[in-house]
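If you scroll down you'll find the structure; I have some questions about it.
The complex is shown incomplete by one protein chain, all other protein chains being positioned as in the whole.
Showing chain A:
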Amino acid sequence: MSAHVLSNTGVMLGRSIRHVTRSMDTIITVTIMPIAFMLLFRFVFGGAIQAGTDNYTNYLMPGILLIAISSGISYTGFRLFNDMQSGIFERFHSMPIARSAVLWGHVLTSVVSNAISVVVIILVGLLMGFRTSAGVLDWLAVAGILILFTLSLTWLAMIAGLAASSTDGATAFSYPLIFLPFISSAFVPTATMPAAVRAFAENQPVTSIVNALRALFDQQPVGTGIWVALGWCAGILVVAYAFAMRVYRRKVA
């Protein structure tokens, strides 16, 4: 039974990955936009920002990666929505396959494609002066946090893809997610913000995730902040998954 599920999920993953690799425009959009932000902040705003660091590229890297993932997952919602609309979703559901494979194929594709854009952005970052002393364990921790973050946002995207009645609806939800890093510690220290904004910035998920990633890249102690970051990711994942399954069951008999 579980071999059946794995095999089905593998086929679905292969299909969905082909969709990604055959629409280069989506890959380009997903990596170009964060790279443009990185250039903008590094070479335009960076000089004027007092971040208390001598390498501002290092400072902004975690936030850029989160922006990349936040925009990347909107394509997952888009692809799922297209499947629902085209009728291929129904074909799969009328076949003797593990139904969970239909959704997990999209989820795993999201993890793979976001991982690719994260790697590309880090490589471009290295060209722009990003330097890290992170060891293997630090990199594994970074990868773990980013994958968990991708999974939690992907399940949010699944809700949108399942529930949307238009392409715009399936993708628009990601705009506030892309905006969230700007009101966090991703680009400027929160200490300079007015009290209300600062309170929001310091208590929203992006700040704790950015701080944890920054500490790992710099080989600084992550402290308890990393648990707050993981808690946010896990919490969003559980709630989004539960909601997505509810919507799924309402849509599918």
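Everything below uses one rule, namely that contacts are C-beta pairs under 8 Å (C-beta built on N, C-alpha and C of every residue); 3 or more make two chains touch, one makes a residue touch a chain; residues count from 1.
By our rule, contacts and distances are computed from a predicted model.
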item	value
Per UniProt, the name of the complex member that is left out, chosen from "Carbohydrate ABC transporter ATP-binding protein (CUT1 family)", "Electron transfer flavoprotein subunit beta", "Glycosyl transferase family 8" or "NADH-quinone oxidoreductase subunit L"	"Glycosyl transferase family 8"
Contacting the left-out chain in the complete assembly, out of A:Ser7, A:Gln50 or A:Gln219	A:Ser7
Candidate in contact with the missing chain, chosen from A:Ser2, A:Ser94, A:Ser133 or A:Thr224	A:Ser94
Interface with the unshown chain - residue positions in chain A	4, 7-8, 11, 14-15, 18-19, 22-23, 86-88, 90-97, 252-253
